[in-house]
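The complex appears here without one of its protein chains, the remainder shown in place.
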């Protein structure tokens, strides 16, 4: 990992911490009853989406899934737009049409996530197909959960990507549960990465809580894709530290597992790493954290003051005219 | 293959030859314009469906696909019902409601094939699930083409079967083309059996033109399934010797390939084998063939004389009352 | 009699049927140990074990297909879609396999698909849809959509005992909001029979699901304006109870149809057409449909409120129709 510069390390830290801070605030807003419907977070898994998205170039594309807050931030969806989205405001990413991170912004290279898990995998192959047809050296990163890999669209996407050697890297956030369903009821293999063998797609399993590992694997496989060598599959092993959504107490997860994984917290451990490796001082980190905190509070305030859309806005934008 | 008795060998021969004879007759009927719509055959691939179905026990179940004429015959759908089916008669397997081998008969353990390729794979897992839940020692065999293995339902079925260790054996008739599409545009792997690794399902590739190989592999894997060891996947390599359907000249298949595979004809080679191994004399075979021929002609005659359903029969049987 | 919520009615129906018939089982995402996203099968795992309350991989097409296969073997599977929105992933297995098995080759396919549907819960475009019309145009299927605990229990039981594929649309807005006194004994509500939830002379409102409550609310308010509304709750959408529709319209001579699904191509269209085909001579005014606008279901509360038909929409339309 010698090749990751200190600047990049610090940038990774910033987005990682911003993601954690924003989502912790989402949790609070949810508990305060300010978020209508449900709220989902990536608590404990933030390294994955931050890592895979920061490794991209500016004009690459992402097809995220609903635990990829980090990717939204890295690609410059502002905290204001994020909180406004959760609060159903006109100033949110989708202007109130959808909630949470069910959103996209084509100008920032983000394709909107459809709830239906793995639906974004075939979409990602099409993005890559466009790049390949036009001879562009761009790549696309797509992500889904361990659960999503059981869906047919996962299969159809990986197969097509491999047949046509498309510049796409598929990520899987393997947080060991699909809602309440443990891996043993989802698949009969030990590593999700084993699924890729069926398509002759090179795959690897990385520690999803190690942001440098995720970042490196992403960099490496994007490079492969850019050079015309086709798709890759990266399983990021991690653990979902909150319930499936913020209302879920997740009693089905054995306590010991959570305790064990708590020690592997991707944010805390990365902070320690940076200090140990003398990339940064703890004072400097505290400063960054403070800035993040105030940025987040400002965004919450902005969003709470933002107007709701009007009822009749419902009728706008069904068709592009 | 010492364990296959002469009786079984002769039975395999009978069904193999009956399949070939019936389908050759279907081809003629089609050319005579007597079959409305399309006609699909398994010419050159007959060993697969005859092999996998004769290896079953009587109360096992099959979920065939549309090139599995042999399976229909082995499970005792009579030639009369078959031809009547092709000719749209009331006496056909579906009474005129569907054509070709788009048919089933639950009393004979045959689940009707839906055109949508691989749709019968999840259905097969459900059959196996019922067996497992009820503690029955039955198994189910399902078949699809190489093309069908690219569909999502293939993936969802194999995954579920493996997670729940269901007594199902999946067969794939790999005849190297899906309609006009060669394997290289369908998948990036050399053997379809490689797909099964993604599910931790034991798989093997057998010579689909060698009926004894198919039969043995089927027997072995049914045994595994019956003993509670879960699903298997068997790829049967073969070649589609006719067009996709009888109207298709298949110009997209290089002649040399067809010539090479002609030498591997599963019927002719099996005849030779039986004679060489002294399982039977050529006189005896000629006798059998003659019997088959007259049985087939009788069935054709019966079917051509059979009445069509009436128009208003259309309205019957939408719901079970 | 005992008071019970809509969701309890559904749980009870399932539990009683599973106790009555060992071939009945449940499969879907998180239905097992967790008891389902809405907790319909809470406690079932402990009671019936992991093979009768089966957590599946995330694969709607696969587990619907599996349900079909088991049904062909004589089992009575009940599939839970976590949200009705995800039924789209199993569309092919439902319309092409389940719905056509019996017609094509006599393969009886007694599966039940439970699907929590509808909006008003701030679920946004992917957790609020009303998918009924997609399946309504598919011969071979049956569809029920109860509005009350009694109907929910009785229809689900009838669905499980039916020899055909039945989609049970459970309006999730009603789950914990609607209660009713229902009998303690075993009962079913026959599939295909509508129910008059309020008698009236002036206008018939034909509706189902959560909108039954909206219609009743409007009817109450319209009392003050001396418009006497009859509320016909379809309960079953496929097959429609044409007789009940026609006889109510013959009585009131005016018909309104109300549904939460979007208007174009909704089930209201079929009902309107049937009325104009069969009882045209009895009509004293146009047949009016009230439905959601033709958009996805928006998330933000003011938009969702705008989207879902409400009592005041019904009142306005009723006043217009009464003037005929």
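Odds and ends about this structure:
The chains carry the letters A, B and C, assigned in the order they are written, with residues numbered from 1 in each.
The rule we apply is simple: a residue touches a chain if its C-beta (ideal position, glycine included) is under 8 Å from a C-beta of that chain, and two chains touch if they have at least 3 such contacts.
Here the structure is a predicted model, which is why all the values come from computation and not from measurement.
Counting contacts over the entire complex, the absent chain touches A, B, C. Check A:37, A:104 or A:208 against the missing chain and you find that the one touching it is A:104. Taking the complete complex into account, B:115 is the one of B:5, B:115 or B:281 that touches the chain left out. Only one of A:133, A:268 or A:286 touches the chain withheld from this view, namely A:133.
Touching the chain that is not shown, out of A:94, A:144, A:175 or A:238: A:94 (per the contact rule at the top).
Although one chain is not displayed, chain C still touches it through residues 85, 88-89, 91-92, 95-96, 99-100, 103-104, 125-126, 133-134, 136-140, 238, 240, 261-262, 264-270, 272-273, 275-278, 280-281, 285-289, 294-296.
In the full complex, chain B touches the hidden chain at residues 36-38, 88-89, 92, 94-100, 102, 114-117, 147-148, 150-152, 178-181, 185-187, 252, 308-315, 318. By the touch definition given at the top, chain A reaches the unshown chain through residues 61, 63, 93-94, 97-98, 102-106, 111-112, 114-116, 119, 121-133, 140, 152-153, 155-157, 159-160, 163-164, 317-321.
Methods note: only the chains that are shown with their structure count from here on.
One finds 36 Å separating the Cα centroids of chain A and chain C. Averaging Cα coordinates per chain places chain B and chain C 41 Å apart. Between chain A and chain B the centroid-to-centroid distance comes to 45 Å (mean Cα coordinates, whole Å).
Across the assembly, chain A contributes residues 150-152, 185-187 that each touch 2 or more other chains. Looking at chain C, residues 56-57, 59, 61-62 sit in touch with two or more other chains.
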